[in-house]
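A single protein chain has been omitted; all remaining protein chains appear in their positions.
For reference, chains read A and B in written order, and residue numbers begin at 1 within each chain.
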Amino acid sequence: MAAVPQHVHLKYLVNGEEAPVSFAPYKTLLEVLREDLNLTGTKHGCELGECGACAVLVDGEPQLSCLVLGVECEGRHIETVEGLADGGTLHPLQAAFADFGAAQCGYCTPGILMTAKALLDKNPNVNRDQIKEAISGNLCRCTGYLQIFEAIEEAAKQMGAK
Amino acid sequence: MSLKVIGKSRRRVDGRSKVTGQTRFADDIVLPRMLHCRLLRSQHPHADILEINSEKAEKLPGVHLVLTGKDFPVPFGIMPVSQDEYPLANGRVRYVGDPIAAVIAKDEQTATAALDLVEVKFKVLKTISDPQEALQTSEPRIHEYGEHGNIHRIQSYEFGDVGEALAKADHVFDDVFFYEGNTHLPIEQHASVAAPDGEGKLTLWSSTQVPHYIHRALSRALQMPAAHIRVIACPNGGGFGGKCDLHNHEIVVSRAALKLGRPVKICLNREEVFYMHRGRHPVLMRMRTGVTKDGKLTGMHLQTLLDGGGYGSYGAASTFYTGVLQTVTYELPRYKFDACRAFTNKPPCGPKRGHGTPQPRFGQEVQLDKIAEKLKLDPAELRLNIVAKPNTLTANWLKIGTIGLAECIRQVVARSDWKNRFRKLPEGRGVGIACSSYLTGAGLPIYWNKMPHSGVQLLADRSGQITVFCGATEIGQGSDDVLAAMVAEVLGIDPYDIRCITGDTAITPVDLGSYSSRVTVMMGNAAIQAAEKLKAQIAEAAAEQLEVLPSQLLFSHGKVFHPESSNKSLSFREAVEFAEAKFGTLGAVGSYSPPRAPGRYKGAGVGPSPAYSYSACVVEVEVDKATGWLAVPKIWIAHDLGRAVNPVLARGQVEGSVYMGLAEALMEEQVFRRLPPKMSHALVHKIPSLLEYKSPTSLDMPEIDTILVEDPDPNCPFGAKEAGQGPLLPVMPAVANAIFDAVGVRIDEVPITPEKILRALELKAAGKNPRVGPERFPEVPYPPSTFVLPPWENGDGKETKRDDAVAVV
Partner (left out) sequence: MMRLPWFDYRAPRSVAEASKILAGEGPAAMLIAGGTDLLPNMKRRHQTPKVLVSLKGIEELKKISNGSGLNLGSGLTLAEVVHGKNIKEKYTALYQAAAQVATVHLRNMGTLGGNLCLDTRCTYYNQNHEWRKAIDFCLKKDGDICWVATASKRCVAVSSTDTAPAMIALDAKVRLEGPSGGREIPVETLYKNDGIDYLSRTPDEILTAVTIPGGWKSTYWKLRRRGAFDFPVLGVAVALKFSGKVIEDARIALGAAASRPFLVAKASDFLKGRTLSDEVIAEVSTLVANRAKPMDNTDMDLYWRKEVADDFAGYALRELRGDDMREIRLRIARHAL
């Protein structure tokens, strides 16, 4: 094991800002975000890819940070819930989630918000079936999903209207 | 009175934090010099610990401390009658996953590595895997306390002569049902951080629904004055009852932090959350119900057998809850209820959403469907005809207030086009109906006392700000929003201008916690009382300034004013200033205790509630006859919640309940594997993972038509009853009843899976009884009943000698 470094030093691009980070190389992106960058907005529910709570955007695509190696993210653009609002102005998805009851306990919310952002970034003209499909990898135990669908539809409307 | 805040759909007051990632859950807390804890858990389902050697673990670089049972001499338990757990095993382990030792290290990685170095010698004991086995196996006893053998609780209550009621009935229906256990599965795994402060006092942040009970328990477990302990309930990432108990790890990190003088954190992994459990008890039930030929109930004899798992937990209460609420939905003249909870070598069961009542509710509602079928009555009509009457007492002396159930039934019947669909849809498609009721807060606290169940304190100052303090715990249900709404409504201000400080035993008045659907009614009533007191002071000072009578003033839109003279108006801030000048520093408290229940017999304490909520549900199913594959395209649910405080949140509670109920109906099960006993004594959770314990995804969720029925209850704040548990209850039986409508088979157990449906269809094709479910109810040594006469048989709410009772009748 002597050959394995105790720490690696890398640079990520997190929410549009350069983020130099130093961490133990066994860590996943989830651990680096939460523990080394103090971005605790990204949650975890299983760390095995079975719930979707840790979803973030890696180069614009929703991925599960619990199964992305930290060492593989050098130079990658990572987007987390902390970077979703525009300064003090909530992203339309955030506003709609808050207004439509889409966040009850709020624990699965960051992962769903980021997943929905990727969906709407690609195509704001989404229908209910596409929304259901897009967030089917994010378990929510509180809502029964319906208010989440409605919030994403509302955000899509707002974003289309812009 | 026109309401300005209550009843309007709004963004919840804590909504912005939740969507920006700023809500700080327990595992999000990071403190300087913080260490990390992991627990060594038993690999054996039942064993004596002969020896623990932690020397090697202690020597691993980065390890700071190893704790074992020796460090925790005092047992704990949430119920005073079940002090049967130790933070770390005290010589005996009772299920796979029972904590044995704790390692505290510089990081989780090191702590995990050290766990492998803790050496434990076990003497393996015989295991018990289910209640029937427990009844037959008196030795070894899993616990030395309890009734006898491996029976934890056993009891019997009879309200009026049920034998006679059944004998006089036109028909007696006798059914056996089984409800499999399942678990809460909050997406947030339990986490706790304990830290000593500068004075050596302890603070514990935890994902808990019951900071007050943790506070009491920690004081006992650590043998430390409660005044030196502060418990802060972080917002929970889902609770559902799973964070209602005291948990081993909460006590362990507290002890570790005090010993090391440093913050210590633990976050359970998903497998450990399954072991923590305290979820739905598996319950086998026998239900004998007498009915008249026109579908009136004459009496019911319910027998339940609960699989309790390895510890008491809330089990003493759960045992009662499998029976006590059977009486508040429909008119039931006589009722007998026998219950038994057995210990088994599995993670302990406890309260999950609906605590103990979904199981008998499933049985009763499926049985009612069978009754309607036999009597050739429409099951919706049958129910409408027997809905309990408002403002009455039940056979077991529960006081019912408002009942919106009839309206709920009418709503789901109308919206689902029931009359044109029931028994009229093409083969393979069907609709089913079921109803339910639930508590709005337990009438008694977990430990006996005469103090309030909820307290609220208000701070107001010259800035016009209002801060509300309450021990209630935000678990996602919106308790902070209810608190702000109540105070805002009374004071006529914007709820977003109110700061809520909740769930902190150092600075908030006691509230017993987020369980039994008690928060809205208890905290809400306390909040109104506090706000009314403050309002009176402000009104008095403002009236003096405006030269009117205090009673003439209105509080609305951030103003205090006389409605008929436009110049007699102050801003709320100005009014508070005058009040502070007149009375000195402002503050007000409110508290709430539920009304005393009329039952006077021993055991009458479980079941009473300030109010009961009611639900009716219609489920539509499609069954593929070749495979048994089941699809649920739509669910209609009407819930009588008295009044919706914030309809968007209320709807979310109802739909979330439907989600969880449907999941229990179709796929969730906390089940265990016992390996061939000749080869292994293993008894393990079959599927402790989020992949194999099935929670429905967005693609599995049907459309839901949610109807909020409002029949304000005078016992409740602005009439608001509960919405977070009751609507779960009718979903499972409605699914089962819909399947019967679709293909004519009965599945008398939960979950209802395609293989069971197919098996029943094959039985039907072979001309046999088209039913899948438990065959028989075992012999259970229930004791002689506590006999109580119902109110309408000249009862006085006390236990009566049966001979006397017969004489009276």
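The criterion applied here is as follows: a contact is a pair of C-beta atoms (placed from the backbone, for glycine too) under 8 Å apart; a residue touches a chain by one contact, two chains touch by 3 or more.
Predicted model only: the values in this text are computed from it and were never measured.
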With respect to the chain omitted from the figure, which of B:532, B:622 or B:793 is a touching residue? B:622
Using the touch rule from the top, list residues of subunit A that touch the missing partner. 1, 3-4, 25-28, 30-31, 44, 46-50, 52, 55, 61-64, 67-69, 71-72, 115, 129, 132-137
When the complex is taken as a whole, what residues of subunit B touch the one chain not shown? 41, 43-45, 96, 108-109, 112, 267, 269-271, 622, 624, 626-629, 631, 667, 673, 675-676, 679-680, 682, 684-689, 691-692, 694, 696-700, 753-755, 758
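Heads up, the rule we're going with is that only the chains that are shown with their structure count from here on.
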Could you grab the centroid distance between subunit A and subunit B? Build each centroid from C-alpha atoms only and quote it in angstrom. 31
Where on subunit A is subunit B touching in the complex? 24, 26, 34-35, 38-48, 50-51, 53, 80-82, 84-85, 90, 93-95, 97-101, 103-110, 113, 131-133, 135-149
Give every residue of subunit B touching subunit A within the complex, in rising order. 11-12, 15-25, 27-28, 30, 109, 184-189, 235-240, 269-270, 475-478, 648-649, 651-652, 655-656, 658-660, 689-691, 695, 697-699, 701, 703-704
